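For this view, one protein chain was removed and the others were kept in their places.
Here is chain A:
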């Protein structure tokens, strides 16, 4: 019984291709900038107040790893892609319930648990496509401008981002089974993920308040630590994965009990 998985996977292709294209354009932009501004980065680092760097976890801007961590991973990957996953997650159930597709789906010999799991499993498409496509683009991009990236660190910044992105999708999924209107589910999910990211970022500025960020998923995915310091927090990733599984269980339990 993989009909739903096949259909849902197919629906994720277009978005994934578009996002890879967006990251290709962004990478081209930043890689073309880097040789020209590398020298001035020290000045740049002095010119901006410290909290800006704390907020975004920026370090070592004059190295290609630090630069790419700051420009591509700390914003576009950790925030925009997270929002995309939350958006997709929020649409998984609510959109089918709203336009009555779920009535037809559930008239088949398929359990509600299976519907949820197959829809979640279809997230393999953006997860794999982006985490294979984008590192290749970044790696090749660095070579083109005569720099080189540590391939292990690059692979890790992607691998360890997967649980983080899945948690964001899980937040969307829970809202998708709770909220009936797909637009409200999506808006709530992406606002929530954005606010969580913001809380994490802002709380880093003052060490006294840094603990507040421990409840946000982005605290457990540190792109700069991975790329610049080659520190791989597997335990944090495992924690995120566990949270993702809990969110799936919650969503499934709610969905099997509710009227549609």
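Quick notes
The criterion applied here is as follows: a residue touches a chain if its C-beta (ideal position, glycine included) is under 8 Å from a C-beta of that chain, and two chains touch if they have at least 3 such contacts; residues count from 1.
We take it that contacts and distances are computed from a predicted model.
Within the choices "Cobalamin cluster protein", "ATP-binding cassette domain-containing protein", "CbtB-domain containing protein" or "Na+/H+ antiporter MnhB subunit-related protein", the name that UniProt assigns to the complex's undisplayed chain is "ATP-binding cassette domain-containing protein". Only one residue in the set A:100, A:184 or A:229 touches the chain that does not appear here, and it is A:100. Contact with the chain not shown here comes from a single listed residue; of A:7, A:21 or A:152, that residue is A:7.
Where chain A meets the missing chain, the touching residues are 1-4, 6-7, 11, 96, 99-104, 106-112, 256, 259-260.
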